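Of the protein chains in this complex, one is absent; all others appear in place.
Let's turn to chain A:
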């Protein structure tokens, strides 16, 4: 994917009338949204509101679900990714993803990070070593694991595993990082570390994070989008959305009347 011929201001993701359905059930209906480069965007909303489904359509992870149908348009860097001739492997290199539960491979810490770069063509040991170190440093994990890179990633704590997964995604040098409730299974201290990490990473990456934790969204995001029943109710600067929401439903949700 070439970014040179892209001239649409600062927008990196643009969806238009994006709908996702599982069989007969519509999970996301007609969402149009723009996300700017090098910002953190938080998706909030009650369970089942479609925020995760929307997120997963941005790197076409929904392709894994046979009954899933996606309609509408998603442009990333000006390229329509729902086209059937889009190179999905290339797309996923550009758009990294971290999941709700840390899912390191059953491999060593080193292999967890080196696996994908090696698959995508980097063979030299020195280069891989460099990628592993840089990714772990960016994920603020290097100092904790540098002496045991050959040990199993499963021996790490939950918080370390999640940061390893972030490092693994960074190793692909993506432009966009999708985080699907990355801290929901972590203790407060690990959560804090992940949040600090996210704030540091936004200089280099565009980050989209789904979260159940409104405080988290308020702390780390530049913009917040509120989803309800598969629809995008409101999206605005985080500071504005949380202090003076335009929609009644948003206000009810953030003040804890439901959800």
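The rule is simple: a contact is a pair of C-beta atoms (placed from the backbone, for glycine too) under 8 Å apart; a residue touches a chain by one contact, two chains touch by 3 or more; residues count from 1.
Everything that follows uses one rule, which is that contacts and distances are computed from a predicted model.
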item: Listed names "Phosphate transport system permease protein PstA", "Phenylacetic acid degradation protein", "Cytochrome b/b6 domain-containing protein" or "histidine kinase", matching UniProt entry of the absent chain; value: "Phosphate transport system permease protein PstA"
item: Residue of A:51, A:168 or A:193 touching the missing chain in the full complex; value: A:168
item: Residue of A:111, A:181 or A:234 in touch with the missing chain, whole complex considered; value: A:111
item: Residue touching the undisplayed chain, where the options are A:15, A:41 or A:59; value: A:59
item: Absent-chain interface as seen on chain A, which is shown; value: 59, 61, 64, 88-93, 96-97, 99, 101, 103-108, 111, 115-116, 119-120, 150-154, 165, 168-169, 172
